[in-house]
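Working notes, beginning with the structure itself.
Heads up, one of the protein chains got dropped from this complex, but the rest are sitting where they should.
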Amino acid sequence: MDAIILQILNGLDKGSAYALIALGLTLIFGTLGVVNFAHGALFMIGAFVAVTLQRIFNLSTEHVDPTKTDFLGNPLKVKVPYVESWFGPEVGAALIDWSVPIAIVLAIPVMLLVGFVMERGLIKHFYKRPHADQILVTFGLAIVLQELVKYFFGANPIQTGAPDAFSGSMDFGVLLGFDPNTIMYPYWRLVYFLFAAIVIGGVFAFLQFTTFGMVVRAGMADRETVGLLGINIDKRFTIMFGLAAAVAGVAGVMYTPILAPNYHMGMDFLVLSFVVVVVGGMGSLPGAVAAGFLLGILQSFASMNEIKSLIPGIDQVIIYLVAILILLTRPRGLLGRAGVMEE
Amino acid sequence: MQILGLSKRDSTFLLIVIALTLLTPILIQPFPVGSGLNTFNAGYPDLMQKIAIFGIFAIGFNILFGLTGYLSFGHAAFLGIGSYSTVWMYKLLDYNVLWGLPLAIIVSGLFALVIGFISLRRSGIYFSILTLAFAQMMYNLAYSVLTPITNGETGLQVYESDPQVLLGANEPSSPHLFGIVMRENFWTPKIGGWEFTFNNGYYFTAIIAIIVFYLSLRIFRSPFGLMLRAIKTNQTRLNYTGINTRPYTLAAFVISGMYAGLAGGLLAAMDPLAGAERMQWTASGEVVLMVILGGAGTLMGPVLGAAFIKYLENIFSKINDSVLHGWFAWMPDGLEDFLIGVSHFFVGKSWHLTSGLMFMLVVIFLPGGLVEGGQRIKALFKKKRTSGDDGAGTEAQPTAAE
Partner (left out) sequence: MGILEVKNVGKRFGGLQALSDVNLSVQENSVHAIIGPNGAGKSTLLNCFVGKLIPDTGSVMFNGQSLLGLKPHQINQLGVSRVFQTPEIFSDLNVMENVMISCFAKRDGAFRLHPFETVSHETDIVEQAEQILIDVNMIDKRHMNAASMSRGDKRRLEMAMCLVQEPKLLLLDEPTAGMARADTNNTIDLLKEIKEKRDITMAIIEHDMHVVFSLADRITVLAQGTPLVEDTPENIKGHPKVKEAYLGEAA
């Protein structure tokens, strides 16, 4: 029992990331009708916004501290981050420590801008083009973005820590009445899951309860009719693209303590997120979220030693296997509606 | 003149392709070795072999994607299977490529049959995702549980301890065809400042490439090819015309898988190694790029695309700081540094950035690829305005011809 709970918990954080990326992919697909292979790159850009902010906070002045000496007896050079010299040592240190969550504040405008530029500059021209062209051009864009990041940040993963307050693990088992140390769950993963739940809830509430969201939902259901009502749906869709980019971006920001960001993380997550979208049903937002968590949890179950010894290699292929099975038995995915992507 | 059952026009076309292929060692080595333009020379065996091999891969992929419009994102898997099969034959029998290549074609064909049978139940993006899923599965498995077959991250290679039951006493210890060693050159003439390399391996792959190009030409002109093109334009009409489209697409899928397997086998024939990285989905993306760049659905496009990409990849990766300094030395210092700084984005290790940009530019501005670009230029020179009917007629024909 405790093993099962542990695996479910382990699946949640990966599932959260899948769900957040898949949510954006589905929003873009449902509203703009565009298959965006560059969506994983947006996730990656978000992660590197966090890296950048941490680096900015760590920019330091160097000066000689006459009171201290190094091991040769010379006066010691100390580095003091600018933020510490400006805001005082305590506030400065706290800023550095909390740079990942703070990066969200930076990431939202950055991602909105990136999304806006992408949609107006490129995607807009591909609304009427075949899906194959959309896949290809966004695939090209994804390569360009990831290579740019590689150029500036190098090919190696960059460790980006969570705030110290969340660095430990929580003894989840005790809460449920198990023995101590049976179900240990890192605090940050819990934070990530809660964060994802809030973002997903926020997006759904936005679509459900605002006029803007209502129009967008109507547009997703039937674009032409909404256009006939004289509502400028294109403008709203541009904003939706920015929103989807922002969701992917903040998902990337918060994921950095779980996975040290590298330039190809976007591609890695994109393939899986696409599988998630297809499993959930193209164009279905609840489907994307449900499938994200489902596949995340399934993957973590498949990586249990008991299961791996039973079916070797299952952890490597479980997601794809599920995707193939679902596509063949339920062609529209778990919650997909008819007529999407079916010529 | 007509040869091999081809029309006059196609015969000429094939002869030109044969000539170009056989003269490649000279054509892509146009500059004297000592000159500053030596960087743009590409006449070394390794690169030429790659151009021919990826040309074969792209020709096969084009039969599926170019003709039927089904976009597979998993064809690199067949490339990998071809390589593994061939290296296994080295390990079990001997270094003669005669055993490995047919096996590569057969095994990848069988895999393509199974994967195609399942994936082709769906179309559009669902098909792309299914092929991607299969390829990723195989890639992941190659690194994990299938290690006994694939040798995991090290890659599959021949060891002293391997059986090699057919290995003779004087047999070469690298891939060969009845004693013709692939890695050896049979002629390296030096004429003035020019140096050319005529390599056994290149000519072996080139001859195979010509044969498979001819086969693809025949497929394009056949009723089968016509059906495949019809599938791309209107499946509904085809069904109501009494055609069962599934076996046609499956046949195209299997043929393209066999081409990929052959290409993979040839990679192992040039260098007796096989690694799982060949099966990654970015590798599948690369062949898509080649076909698109050259011109999907055209005969020559995939070969041009493969040659172009492999050539640029090689040249761009070769250009480093000292080469750049050599080029821009005549400029004022500030401008020189600036240009070198900008170039950094595109050359050396940043080759992929250039290829990504190229990918985007082609899809945006030239969906028909290089072949369409060539036709546009040709049309500019002709500047002959014909009436509506004729215009449409001439438009329809080049797609079938080039």
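For reference, chains read A and B in written order, and residue numbers begin at 1 within each chain.
In the analysis below, a residue touches a chain if its C-beta (ideal position, glycine included) is under 8 Å from a C-beta of that chain, and two chains touch if they have at least 3 such contacts.
Source: prediction; values computed, not measured.
Novice: For the chain omitted from this view, which of the shown chains does it touch?
Specialist: Contacts of the omitted chain with visible chains: B.
Novice: Please identify which residue in B:Gly193, B:Pro247 or B:Gly326 touches the non-displayed chain.
Specialist: Considering all chains, including the one not shown, the answer is B:Pro247.
Novice: Thinking of the whole complex, not just what is shown, which of B:Ser35, B:Ser173 or B:Thr233 touches the missing chain?
Specialist: In the complete complex, the chain left out is touched by residue B:Thr233.
Novice: In the full complex, which residues of chain B touch the absent chain?
Specialist: On the side of chain B, residues 5-7, 215, 218-219, 221-227, 229-230, 232-234, 236-245, 247-248, 251, 255, 388-389, 392-393, 395-397, 399 touch the unshown chain.
Heads up, the rule we're going with is that only the chains that are shown with their structure count from here on.
Novice: At what distance in angstrom does the C-alpha mean of chain B lie from that of chain A?
Specialist: 35
Novice: Show which residues of chain B lie in contact with chain A when the two form their complex.
Specialist: Against chain A, the touching part of chain B is residues 69, 71, 118, 121-126, 128-130, 132-134, 136-137, 140-141, 143-146, 235, 281-282, 285, 288-289, 292, 344-345, 350, 352-353, 355-360, 363-364, 367.
Novice: Which residues, counting only chain A, touch chain B once they are in their complex?
Specialist: Spelled out, the residues of chain A in touch with chain B are 35, 122, 125, 131-133, 135-137, 139-144, 147-148, 150-151, 267, 271, 274-275, 278, 282, 312-313, 316-317, 320-321, 323-324, 327-328, 331, 341-343.
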